[in-house]
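Structure in structure tokens, see below.
The complex appears here without one of its protein chains, the remainder shown in place.
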């Protein structure tokens, strides 16, 4: 433990409290500091100009919520709470996003990467994070990785970090709402923490807290439709994905880039080392795109200009996929000199992971359990009309994206 | 005017309203979009992790406050308000920071630049901003520049954009408070707008609003001492300044950089064109520093590592400059192999511009005028004890910065 | 119009703006001032100690929201908006609750009164409100009454004041949430106002605003279950109802009250004049109950003590009405010397009006209409899963109330 508690001022939680030397040291590692240069919401700042906050801020927030939950367990539910897991939970909370790359939603799609794999490599390979964790014990880095990969045997530990009602979601809904200015994302965190409790190895909710959980799920629902799936954000993500598809195609065809700073080459090849990965941040990507606006390949330079100067694709909505419309747009694009492979995309928002509890998915996802007064566990969707109603929702709208002026 | 008003969601003002085609077009220029990649508070995010907001957000905010003030003038004080200046004020408000470079406080100090000069160049040379402004009239770009340079003949127009109580300060106090989480920065903007009025060509405050202005000035005072002058922020700014001093010295000595991407060379030489300046943003600087962590010059690579991984200088406070302490530190640095030119700095926060109305500076600064019930103008510092008390405050503390472990 | 706009500082809307002499004069009438002595949420302060705000505050809030909506219509939808109805709408908004008596939910139930009738009497009989309204025109008081009674021929005027999405609900959800501290009740009022528009005589919502309306309806749903139907509040309402049932029974039996200050006698008899009604406020009722704690009738004095000193009834929940339980409690009460008529009650919260749009009630209630991009009107419950899911919700729980210690 630290001699004196340290605090960070945080706009969402007011203060983030650090009591453990290990947590303090982890925050100071260069792997954690790198997250300051990666935005929490990727390209959403093009839709909501306030959405400029980083994964570093979010990581501190997830840590703080986890700390508060555990502190409540220690005060009120000591018998059911495995105290020895405290530090493990806190470290996993803080580090759960450490493997995120720049604009990960879009670039991972184009380059077939996965940030969770990177998180595990950072935890277990030769990094500052690994050094700090090893001071706890030799197997501690692997244990943290197991929690993040949801392989750790104790369900309650995993559930705190990743479940329907975990510290990750609890923080990002509040934080994203705060920075975008979308005021749908306010639910009563303090009350949710009060009604959470450990019960026979599971994380459950006291039944009297059902309405608070409904409000949390509604906030999440609203944030998905109004922020995360916003068509303007999707448009910018699509352009970004196309940029990296194009760069990869050019690279593989032997094109000579005017600007190609290492480790971009390794990134495209899929052979980046952990040390190189640490140099990859949104500055690296944005500066590269800025230099690429000067490339002679017109598609690459045009897409980069579009992204940086926010000349995004427009879209039209389709209730069902309309092949004749798509064909017409493809034809028009070709006539106008646009390559449809890079200037057109069909998007269906719920393709993005939206994991509100659905009846048909119970085998995969752990539901949110209510603990009734008679000490039984009931899936919240059995008790709550609201939860049931949002469980299975698909947005029927497909969006077709293309450059302005095409239709 | 636009056919339909457009809005941006803003966390501070809730919505930013755009009614004019010119404003809409200006926001879409690449010069304005570049401000998304320049943080409002420079390196303050190292002290307050939430302070990641951009100059783009702030610029919209200044525009919005100006729009609200003018709208109030048009509704209630039409006789005293020069209506024909509306669009000029709005454009100057939106564009007042367009010339800011990356981390401008620190880099301008090292490279002897000035963002206000750049603003004027962007307004008047061959840019998208200039094209949009010329559509209003051929001399419009120059008029906007005059307002921003405080040379425009109508005092009220200049005062809206830069004075003791201007839309710029009104926005940044609220916005910086919002994002840092420092809740000192909340004053009653709506009330200040209500008591502002045009009076014989000046911007004045109805006397009954004096306490609201006191509260605004106190917020500003608190933000200066608790946020803007925070020693941790100053430490990161000092390192940044040293990096660019070192790069300049190396460049001038003919050092061969492993990484030196144009227009960094022109920047150091002081010969950047407007077009090149548009490529300079915080991504460019951060990526360059990241590459420089691999440079063979140890001072440059070490300072860049310190900055990026937040291994900042520590400090000690001195009531008066203590030459013997400074000499002792200088000696110790040399003994430890640190070049004191790059590893030590003395800082006195009020060297930064802190322009609360001071009696002795009345010849230079326009005071905040109260309009009494008998229609006289009185300097607020004559009426308010509070304002008088903060007018002449210097912080007596000098800070001496150096690497950890030296003392 | 007033020479200078006047403002009230309001914790919910920040400022309430008054521009019309008629509105200013109405606020100053003694009928409106009386609402300062009647709480907005009746006995809810026993559950949420902050819920001490008055109907006066709420009335100003409903007026202010109506003013903002109309101002938006005048700026953006002038063609569809009947401008001549502006003042009528504002007056109806301000006065819609002027007939509320003290603790009206409970006392009206016991004494078979109706606050809407009283509102109409206050508008049309010899009152200060009537005098102010007559200055507009001789038939103006009747027109205001028609709007409040939903008999005014123009649907849009009525809808602003009473419909699924009216200024009344919009204010009380925000205000009650603010004062109780329940943070479920925050939806985006500003956005709702932006997407509201007049359309062929109806009040409709632009389809793109559907999610904002969902959020509003969810806030309302949460406020109903967490605040308005709270069992502790219901308990205090039940006691209050019983007090007045008892007082009526005693009065009708010729009981000699130690304290019975006029117009309590007329109130019980049902023959109160408007002038007498103006003397009835929550001070009158509370002081009367305080004096009645000294009455020799033990039931009356005990119930009054219970109410004033918050010795409320406890409750048990029943999925279905359980007659054998009720009989058992009744028996136990008699054995303990309690008269079951005054010491027991069964309550089913949805008996209270909870009028979220239900499919089966469309004949009575005007739905919330969305205006699609192809200019059609669609009931929001056809488009929104969420709205559909909360439309038909009944809470299955009955509550049985009785004094502590009985079970």
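For this structure, a couple of remarks:
Per-chain residue numbering starts at 1, and chain names A, B and C are given in the order in which the chains are listed.
The criterion applied here is as follows: a residue touches a chain if its C-beta (ideal position, glycine included) is under 8 Å from a C-beta of that chain, and two chains touch if they have at least 3 such contacts.
The shown structure was predicted, so the numbers you read here are calculated from the model rather than taken from an experiment.
The chain omitted from view is touched by exactly one of C:87, C:136 or C:290, namely C:290.
Contact with the chain that does not appear here is found for just one residue of C:249, C:279 or C:377, C:279. Although one chain is not drawn, the whole complex shows that of C:8, C:251 or C:266 it is C:8 that touches it.
Of the candidate positions A:7, A:78, A:294 or A:407, contact with the hidden chain is made by A:7.
Residues of chain B that touch the chain left out of the display are 183-184, 186-188, 211, 214-215, 218, 221-222, 225-226, 385-386, 388-390, 393.
The chain not displayed touches chain A at residues 4-5, 7, 14-15, 76, 190, 194.
Contact between chain C and the absent chain runs through residues 8-12, 14, 28, 30, 33, 36-37, 45, 48-50, 52-54, 56-57, 60, 178-182, 259, 261, 279, 281-288, 290-291, 308-310.
Going forward, only the chains that are shown with their structure count from here on.
Chain-level centrality, scored on Cα centres against the all-protein Cα centre, points to A. If you average the Cα atoms of chain A and of chain C, the two centres end up 43 Å apart. Between chain B and chain C the centroid-to-centroid distance comes to 50 Å (mean Cα coordinates, whole Å). Each chain gets a centre from the mean of its Cα atoms; for chain A and chain B, those two points are 32 Å apart. Listed for chain B are residues 14, each touching two or more other chains.
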